[in-house]
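The following block contains the structure, expressed as structure tokens.
Here is chain A:
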Amino acid sequence: AADAPSEIKIGTLYASSGRYASISMPVHAGLKLWAEQKNAEGGVYVKAFDKKIPIKLVAYDDQSNTATASTLYNQLITQDKVDLFVADSGSVLTAPAVTIARDHKMFLFDQTGTGASFFSKDNPYIALMSDPVSTIWPKPIADFLTKDGPALGIKRVAILYSTNEFTGTQANALRKFIKEANAPIEIVYDQGIPTETTNYTVILNNIRAAKPDAVIHLGYAPNDIAFLRNVQDLGIKFPMLFSIYAGLETELLEKNVGAKGLEHVFTYVPPSEMAYPVNFGMNIADYRKAWDKKYPDGKIEFGFNSVAGYTTGLVIEKTLAEATSLDQMELRRAVFSLSGKLKTLDGTFALDEMGGQVGELTPLGQIALNDHGHIKFVAIYPHDVATGKPVYPRP
Partner candidate 1 sequence: MSPEPAPILAVNGLVKRFGGFHALDGVSFHVSAGEILGLVGPNGSGKTTTINVISGLYAPDGGTLTYDGASIGGLASHKLVHRGINRTFQIPKPFLSLTVRQNVEVALAYGRAEIAPPRLSDLLEQYHLADLADRPAADLNSSQQKMLDLVRALATRPRLLLLDELAAGLNPTELDWIAGHVRALAQSGLAIIVVEHLMGFIEQITDRVIVMNAGKDIFEGPLAVAVKVPQVIEVFLGGDHGV
Partner candidate 2 sequence: MLAYPLIAGVLFGLYFSLLGIGLNLVFGVMRIVNLAHGDFLMLGAFVAFGVFYLLGLDPLLAVPLAFMIFVIVGIVLYGLLVPRLQGSRDPEMLSIILFFGLSQVIEALVTIAFGTSERSIPSRELGSLTTTVAKAFGAKPEGGPVEIFGQSFPAAWVISAAVSIIAIALVYVYLYRTRLGTLTRAVMSRRDEAFATGINVDRVCAAAFGIGLGLAAIAGVFAPFMFGSVTPAFGADATVTAFVIVVLGSLGNPLGTALGGVVYGICYMLVQTYLSSWADLLPYVLLILVLLLRPSGLLGRKVRVA
Partner candidate 3 sequence: MASEAASLLEAKGVDAGYGTMQVLWGVDLDVRPGETVLLLGANGAGKTTFLKSLVGLIETRHGQIALGGHDVTRMRSSDRMRLGMTYMSELAVFPDLSIEENLKVGAQALGHANPGARTEELYGLFPVLREKRRNAASSLSGGQRKMLGIAKALAAEPKLLVMDEPSAGLSPLLVKEVLQVLSRLQGQGLALLIAEQNIGFLGVATRVFVLEGGRIRFSGTVAEMTDNEALRRAYFGLK
């Protein structure tokens, strides 16, 4: 091909401060790690020009402010004229990018914005890189409860969720899956609470009064931290306790809740614990090493989100190697062509027709402590990936 550019411009945002900083920064750090690693190798192979070209990451700080994010997204497209357009993480900060991408006919590499409203048949300009869409995410929990639960003695389930898009959608999905299964499972407590909630003592007291066999808590990391700490502070032992971030941001939770507080907690098993076989990019162990080397000060936690950012990088790399031009619809075609074929440390990359991620699913697992008090994961459901049996009820 003719005039190859001297660099491929990838535009993205991050939030160094504010409400969403703690989810945005690890994702962005993962993406940056990928970019720097590639540039150290002289760039990425771009099929459109049939050569290796360095990457230029154009990244602005939106400070968790969505109005700022909108202008900055626009800046990336209209002024910086980036070749590839990557959203900030989390649904709230991704939301403005969705419209803008569509308006400017730019294909949006959506890192972790799982909002159901982003994906529609009439919008071809988006695909979700690493998180499963919220509507299918809790399937393994529901299946475990309805299929294995009754035999274990799980009959009464409590659902507590934070009323935001991310966890609210999961709660709706979970409820639906349980009802559809027609299993002898009763939902004895089902409450949404504000996402800003940071103390659960009174709520826990109410849940306890409902005498559930399993408590499913769906909330963000700070919710999980406060929730699990309160459970510990009150000395309550629910027979089964599920929390999302015990698995997704294990390090963070371990720091804040302590290993003891996580023992026997059910959670999603993150890619870092599954050691998925990869056919592209670093595997989890190598990535961890690279991460620790680049971010030794521990200001940004290694976890699910850091894997997500790196995964975005890998998808982009593979896309560039696949696309015959940098035309946005061609990029889309290339991304979708990877579906089901690309296997990264985050699992199998697979998209539904609207761009939702359906491949990188997270099994249900349970946290156990080894003899040294270190955390390890036992995958429980689905059975084909299971590495052990659940400990139920919690001793």
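In the analysis below, contacts are C-beta pairs under 8 Å (C-beta built on N, C-alpha and C of every residue); 3 or more make two chains touch, one makes a residue touch a chain; residues count from 1.
How were these candidates chosen? In short, all candidates are chains of the complex that A comes from, given by their letters.
Note that the structure is predicted; figures quoted are calculated from it, not measured.
Participant: If you apply the contact cut-off given up top, which option from 1, 2 or 3 ends up touching chain A in the complex?
Facilitator: Candidate touching chain A in this assembly: 2.
Participant: Applying the document's contact rule, which stretches of chain A touch candidate 2 when the two form their complex?
Facilitator: Within the complex, chain A contacts candidate 2 at residues 16-19, 21-22, 24-26, 64, 163, 191-194, 196-199, 201-203, 205-206, 209, 221-223, 225-227, 229-230, 232-235, 252, 255-256, 258, 297-301.
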